[in-house]
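Removed: one protein chain of the complex. Kept in place: all other protein chains.
For chain A:
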């Protein structure tokens, strides 16, 4: 599945300053492996030592937080847009 990934500023050093990337993957887990192939080192920023998504990283598929979907196993379709967003404070 070809999906568009929006890369947050703190990770753009690993993507040659690209704010968006086209990637392959049937799920978020597969997408992470595909990202790692294109931009070595990026997966370690997003996942902890156990390979779980870090708690301060939010993933959205087409505007929906993956924690409301199937988490890291959320399926991806051709043309989906995946955003990676750091947690934010406010009110």
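Methods note: contacts are C-beta pairs under 8 Å (C-beta built on N, C-alpha and C of every residue); 3 or more make two chains touch, one makes a residue touch a chain; residues count from 1.
The rule is simple: contacts and distances are computed from a predicted model.
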Legend entry - Record-based protein name (UniProt) of the chain missing from this complex, from "Xanthine dehydrogenase family protein subunit M", "Putative membrane protein (TIGR02226 family)", "Acetyl-CoA C-acetyltransferase" or "Threonine synthase": "Threonine synthase"
Legend entry - Positions on chain A contacted by the hidden chain, ascending: 6, 8-11, 13, 19, 45-46, 54-58, 60, 63, 65, 67-68, 83, 85-91
